[in-house]
Each structure stands twice: as structure tokens, then as C-alpha cells.
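Every protein chain of the complex appears in place save one, which is left out.
The block that comes next holds chain A.
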Amino acid sequence: MKLSLLARACCSSMSPVSLRKYSQNQVSQHRRPMISSQIKPQIPLFLRPPIYSLTFSDLQKWQNWAKTLASSVGSSFQDFDHGPDSTLLRRELNWLMEDAIEDYSTTSRPGGCESRQKVKVRVDLEELYGLWKQRIEERRPFQYLVGCEHWRDLVLSVQEGVLIPRPETEMIVDLVCELVVENDWFKQGLWADLGTGSGALAIAIGRVLGDYGRVIATDLSPVSAMVASYNVQRYELQDKVVIKQGSWFEPLKNVEGQLVGLVSNPPYIPSDHICGLQAEVSKHEPRLALDGGLNGLDDLVHLCYRASSMLLCVGSLSSATTITNGEEQCQFLVNYMKSDLGGNFCYVKIVSDFAGIPRFVTDSPRAENHNTVKDGALKTIDHFLTLL
């Protein structure tokens, strides 16, 4: 009880009322042609109606063709640019079928179908051939093929122009969860996800926050803002998560100094590394999502610099977490935050991902800090009460 009171007391100017204002803004923004009418979110394959019907033998023929094509790749992509090998491609093929075929479990069972039996699918046969050709010949990412990415326990819609969320990024949510379960300050406060892409982080965090907790997410790319909004709707989080189009903190002007937490996965790849990446990334994913300038640090530094003014009681109470390229960038940021931005960030540390690569820089305050503040705030409230 007291805790939630406190959280609101601390972000007094950020009452649920003003948040509602954001939701409304969002809705009206949606009606504005700039974002929504020119480009529409693509419906992920698995959500499309199964209006096509193929014979099982035609489907099998396609599958065999696709399998052979996948096998012919061998390890050539892997050797060339660390792309997928044929084992991985064959697994993707199964997932493509899982998404495309209405009754996949029966179809995939040995002896589950007779050859003349009709199978309901969500794309026609021609497109099935086309899609797999794109996968192998053009190296179009699998997730764009099926229009979605399974990420944590979510299935997020993605399409060209939107970065496909990475497995490493899942861990940011674990770091946030640690804070949220322990502490109502974080659970009921206002969070920001900068450069939200598909909305992955914003949505996952929105799902673990309490009744008063909110997330504002921004992205400069209109396609990303639109797809993120679509994903927010699909998870029915419109009341909790607001997507705003604009550059980094710019759409957050009126909540300056009110965030309890900030997460971001900004572009961090040095510009001239991009063309050497695997074709799925370099040829298909948006450059805006990857290019971090000369040494990849442009956006990271900007975000850290500005973060201190955005966070509520930065350093002692609020949390900021960002993803990086690896050890070097982590080290650089830690030094930068500690020395150049000294005093603002007190608990900066590096956390490694599951592959053992130092990946996250996070500044998360200790629980005791909140207790002291709690005492202080309660005293103030007491004081007001006696005045009344």
C-alpha cells in the first residue's frame, strides 16, 4: 500500500491522468496518415486465414524440393559469412510449414495424410515456392518470410524495415524483472524503451509491470513505430505501453526527470563493419537499426549522456540498461559513465550474455536506497498530514 503510494508520490506530475493523455495522443497519431495509411502492418503468416487448399502430395513435392534446396547449401553460407547451415535451414523449413499449414500436426505425422487428401494452407503453392527461393537464393531472413519472430514467450510481428529482435536482448527483460519483483518503485513507475523496433522490450516489460506501471517507447523509423503499435495491440497493452515516433528522447520531453527505468538496444555496429555481416543482416535488415557510426558508439554515448536528465533521482534510485557490441564497448561505457558522467551513475556494472560475451551495461541501484528514500518520503507525507 504504502509503496505504491510512494511511487506515485515520487512521480507526482506523472499521474495516470497524464499517461492517459499519451494513450490518446497515440490513438490520434494513429489516425494521422503519416504513420498508418501509407504503410500497413503485415499480418504474420500464422495469423492469416487458411484459404488455400493443396493436395498432400503437392505439399510433399514442395517439401522435398525445399529440403533438397536446403541440403544443397551445406555449410557454404556458414563458411562464406557465418550464415545458416543446412541443418538450421531444414529446421526453419519445418517452422515455415508449422506457420503455413492449418493442421500441421496431422500433416507432419508419418502416415497422417493420404496423398490425395486436401490440406488447408495460408499461402498458395506458388508463394510457398517463392518464399523458400527467397530464403535460399536471396538470403531473406526466415522471420521476414513468416512475418514473425518468437522472442521470449511472445510472438512478435516483424517485417522489412524492422529489426528482428535478437535472443541476447531477452536477457534485458530478466534484468528488469529482478528489479520489478523486488521493488514496487520499479513495478509501478514509468519506463522508457528507446529505439523499440518491433516493440519487443516495451511489450515484455509492460507485461511484468504493476497496475500503475507504464512504458513509453520511441523509434525514429515510421515502419518500426507502426509495427510496434500493432504488436502492442495484439497483446492488448494499449493502456500500458505507448509507442511514439521520434528521435531517442525527443518524444519524451514532457516526462523529463520522471522515468524510473530506461532500457535501450541502440544501433552499435561500426559503420564500415556492416557490409561484411551475414547477408540476412547486411542485405535485409534496416541500416538505421544497426549503424552506430564510426566506432559504433554514437548512439550509446548520446543515450548515456541524456539518460541522467531523464531519470528520476538518477544514480541513487533509477535504473538504466543498454546492450552493446561486446567487451570493448562495455568497458568504454562504464568508464564514460563513471568518470565523465561521474556522480550520476553509481552502480554501473557489466553483465554477460549466455554466450559469455560481456553484453549489458546496467546501472541499477540497491534496494536499501529505496528504503531510505521511503523513510524520507513518508516523513514528508506525515508532515503534510500534520499541517492539514
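Observations, loosely collected:
Quick note on the criterion: contacts are C-beta pairs under 8 Å (C-beta built on N, C-alpha and C of every residue); 3 or more make two chains touch, one makes a residue touch a chain; residues count from 1.
The rule is simple: contacts and distances are computed from a predicted model.
You can't see one chain of this complex, but its UniProt record names it "Peptide chain release factor", from the set "Peptide chain release factor", "Dynactin subunit 5", "Terpenoid cyclases/protein prenyltransferase alpha-alpha toroid" or "DNA primase large subunit".
Only one residue in the set A:Trp151, A:Tyr230, A:Phe332 or A:Phe345 touches the chain that does not appear here, and it is A:Trp151.
Check A:Arg166, A:Arg234, A:His302 or A:Lys338 against the missing chain and you find that the one touching it is A:Arg166.
For the chain missing from the display, the contacting residue among A:Gln63, A:Thr107 or A:Gln143 is A:Gln143, taking the whole complex into account. Screening A:Lys40, A:Arg91, A:Lys118 or A:Lys349 for touch with the missing chain picks out A:Arg91.
Residues of chain A in touch with the missing chain: 82, 84, 87-88, 91-92, 95, 109-110, 141-143, 149-154, 163-164, 166-170, 265, 267-269, 273, 277-278, 280-281, 285, 289-290, 323-326, 353-357, 359.
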